[in-house]
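Notes to accompany the following structure.
Missing here: one protein chain of the complex. Every other protein chain is in place.
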Amino acid sequence: MPELTIDIEVLRYRPETDDEPSYQTYTVPYQDDWSVLDALNHIKDHMDGSISYRWSCHMAVCGSCGMMIDDVPHLSCKTFLRDYYPNKVKLDPLANFPIERDLVVNIEGFLEKLESVKPYLIHAPDDPLNETEYLETPAELIRFKQYTMCINCLLCYSACPEFALDPDFTGPAALTLAHRYNVDARDQGTAERTRIMNTEKGVWPCMFVGACSEVCPKQVDPAAAVQQIKVASVFDWYKSLLPFQDGE
Amino acid sequence: MNRKPYIRKIPTTWWLQNGSYRAYMLREFSSPFIAIYTGVLLVGVIRLYQGPEAYDAWLTALQSPLSIGFSVIALALALCHSLSWLKLLPQVMPIQFGETKVPQAVLVGIHYAVFITVLIIAIVVIKP
Partner (left out) sequence: MEVIKTDIAIVGAGGGGLRSAIAIAEQNPDLSIALISKVYPMRSHTVAAEGGAAAVAQEHDSIDYHFHDTVAGGDWLTDQDVVQYFVEHAHEELVQLEHWGCPWSRKPDGHVNVRAFGGMKIERTWFAADKTGFHILHTLFQTSMKYPSINRFDEYFSVDLMVEDGRCQGVVAIEVSTGIMRLFLAKAVIMATGGAGRVFRFNTNGSIVAGDGMGMALRAGAPLRDMEFVQYHPTALPGTGILMTEACRGEGGILTNKEGHRYLQDYGMGPPDPWPRNKAMELGPRDRISQAFWHERQKGNTIKMRYGDVVNLDLTHLGEKHLKERLPFICELAEAYEGVNPATTPIPVRPAVHYTMGGIKTDITTATPLPGLYAVGECASIGLHGANRLGSNSLTEFMVFGREAGKYASEYARSVDISSNQDAIEKQADAVEQKIMGLLKRKDGTEKIATIRDEMTATMEEGAGIYRLDETMQQTCDKLDELRERYKKVQLDDDSSVFNTELFRTIELESMLETARAMAHSAINRKESRGSHQRIDGYETRDDENYLKHTLASYRGDDAPTIEYEDVCITTSQPAERVYGGAAEDDQDK
C-alpha cells in the first residue's frame, strides 16, 4: 500500500533575503494521530532544517505554538491532520502580529501590555500580610479561576479585529489577566488598574465582536472579562460623579 | 540590524472573513436604523404634544410605502440587534450562586422568556 501523504503549505519569510513572504509546500507522510506540530517537526528534522517556528510542551499548556491553520488561529500541537485530510493544510504565522521569520511573530508588545495592567496581587500598604494563607472559599475561587487559565498563546489577539486595526489596543489576554486580579477577593488594586484600563487604549476600543472567546483554546472567555471591566468602569465613573467620595 | 519584521496588510474586506465578524458588522449596521426609528418615534411624541391634527398627519406619514418599508427593515435589524445582545448578555453579567455559575444557556433562556412576555403584553394588553 502506498504511504498516505498530506501537503503542508507554509508561509516562509526570511528577512535577510526576502522582501515579502511566500508559500512553500511540503508533502509529508499522513498519520491520523499527528498534530500539525508533528508534521512541522517532521519537515524540520527530515526535509528542511531552515523552517522556523516556536514550540515546546506539545501538550497545549506552554502557549508557544499558536499559528493560523487554514486562516483560523489554533495551537498547532492540539490541531490534528485528520481534521484536514485529504485537503492540504495552510499555515501562516499568527495574524495581526509582525512576522519575525517564517511562522514566528513578534509578541514583544503583548509583554509590555501585560506589564502595564499590573498583573499581580496588590495589597493596600496599611494591610499587613497574613502569617499564613488568606482564606478563600471555593465560591470565591470560582469567581476568577477561569481567567487564570490564560496560557498567553495570543490566539485571541489574532482573532481580534480591533487589535488588527490598532496594534496599541491593550487586547483580550492582558485585559483578562487584569480582570483576574480585580475579581480576586485577596486583591486591593482594582482602582489602580481601572485608571489604566479606563483609557482609549484600554477596554474601550473593544467592540465586543467576541471572536477572541471563540478561538481561545482554554475557554477563558476574554470577551466576557473585557465587558465586565467595562461595566465596572462605568459604575466607577458614575461613582466619581457623586458629591461625597468615600476615602480620600 | 538584520531583523526586518514584516507587517501584513489588513484587507478592506476583513469583516467578511468569518461569522463573528459578519455578525458584528450587522449589529453595527443596524444601529443607524434603530437611531433613525427612535427619532421618528420622538417626532411622534412632539406631534402629539402639538395637537390631534399634527399627530394624525404624523400617523398618515407613517403609512406611506417608504415609511412602511423603512419600518420593516428597522424592525428586522432591531430584532437582529436584540437577539445578538441577548446572546452576549451572560458574558457581561455572569451570575454565580455559591460554587455554581449559572449556565449561560439558562441566563439567555430567562432573557428570552422575559423578552417574549413583554412582547405579548405589548401586543395583547396595550392593544389600542
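A and B label the chains in the order they appear, each numbered from 1.
Everything below uses one rule, namely that a residue touches a chain if its C-beta (ideal position, glycine included) is under 8 Å from a C-beta of that chain, and two chains touch if they have at least 3 such contacts.
From a predicted model like this one, the values you see are computed outputs, not experimental measurements.
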Would you indicate which residue among A:L114, A:L175, A:C206 or A:A232 is in contact with the undisplayed chain? A:L114
Full-complex contact with the absent chain, from A:I151, A:M197 or A:A211: A:I151
Which residue of A:T5, A:S56 or A:N87 touches the chain not shown here: A:S56
Just checking the interface: what residues of subunit B touch the absent partner chain? 1-3
List the residues of subunit A that touch the chain left out of this view. 14-16, 33, 44-46, 48-50, 52-64, 78, 100-102, 104, 106-107, 111, 114-115, 118-121, 129-130, 132-138, 140-141, 144-145, 148-152, 177, 181, 184, 186-187
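FYI, only the chains that are shown with their structure count from here on.
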Measuring centre to centre with CA averages, how many angstrom lie between subunit A and subunit B? 30
Residue numbers on subunit A that touch subunit B, as the complex places them: 13, 15-16, 20-21, 71-72, 95, 98-100, 106, 138-139, 142-143, 161, 164-165, 207-211, 213-214, 221, 223-224, 227-228, 230-231
Touching residues (chain side subunit B, partner subunit A) in the complex: 2-8, 10, 14-15, 17-18, 20-21, 24, 28, 88, 91-94, 96, 98-99, 101
